[in-house]
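Structure first, then comments.
Only one protein chain is missing; all other protein chains are in place.
== chain A ==
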Amino acid sequence: MDDFKIIRTEGLTMRFGGVTAVDNVDFAVDDGELRCLLGPNGAGKSTFFKCLTGQLTPTQGTIEFKGARIEGMNTHDIVNLGIGIKTQVPNLFNGLTAYENVRISARRKHLKQIAGEKAMEMLERCGVAGLARREVGLLSHGQRQLVELAMVLAGEPTLVLLDEPAAGMTGEERDRLAGLVTEIARSASVIVVEHDMQFIRQIARQVTVFHRGAIFIEAPVAEIMSNPAVQEIYLGKSADAA
């Protein structure tokens, strides 16, 4: 019998007019797995995430989350089933403090008093408790990434989608994030879209490479890193010349 798949797509396709952003994708992630999605800009990774979270309704195909079909459902309903997403560009409430941002997320699941405690706990977990009173509009990009991650975790998702979480981070912040993502993966399934190879090496075992909206290859991280075809897709033809 197959392992239980927390999420599975079959023939998932998303077209915008004549452009096919996601092309017939069959994809599955085991319960408790940490999977990385790799691919150049425009490969369809973010669109794929938007389909999984109901921000886009796929043109074709099915999406199953914990065995239930979710394609075409509203975003908030999908999130309430247990999917949390950190978007590519930090998506925060700029006029509010970091604490207030995370508390709004925690409040959905917890009573008032507990929500406040939960918010602080998540800020602590993401290493940004010291920024709790700061307005998020005044934070650096890397700090905003971590606050958004705390927001996502405060919703206690069972599947965490992270779209380029290490973008704009310093080396130290990235290393800390790698540890955090690994720690998150102990209690939830995680799918990470990332360009940073070093970061992927730090966290991933299995990697799925997207190219032109379709899955190009799915393999362990070491195999992906040494695959010349992947390097060509990812780095372009200049890599051959080099």
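Rule of thumb we're sticking to: a residue touches a chain if its C-beta (ideal position, glycine included) is under 8 Å from a C-beta of that chain, and two chains touch if they have at least 3 such contacts; residues count from 1.
In the analysis below, contacts and distances are computed from a predicted model.
As stated in its UniProt record, the chain not included in the shown complex is "Branched-chain amino acid ABC transporter permease", which appears among "Spore germination protein KA", "Branched-chain amino acid ABC transporter permease", "Beta-ketoacyl-[acyl-carrier-protein] synthase family protein" or "ABC transmembrane type-1 domain-containing protein". Across A:R15, A:K66 or A:R107, the single residue that touches the chain missing here is A:R107. Interface note: of A:T13, A:S46 or A:T87, the residue touching the hidden chain in the full complex is A:T87. Check A:T97, A:S189 or A:T208 against the missing chain and you find that the one touching it is A:T97.
By the touch definition given at the top, chain A reaches the unshown chain through residues 53, 55, 74-76, 79-80, 84-85, 87, 91-97, 99-100, 104-105, 107-108, 112, 116, 132-133, 151, 155.
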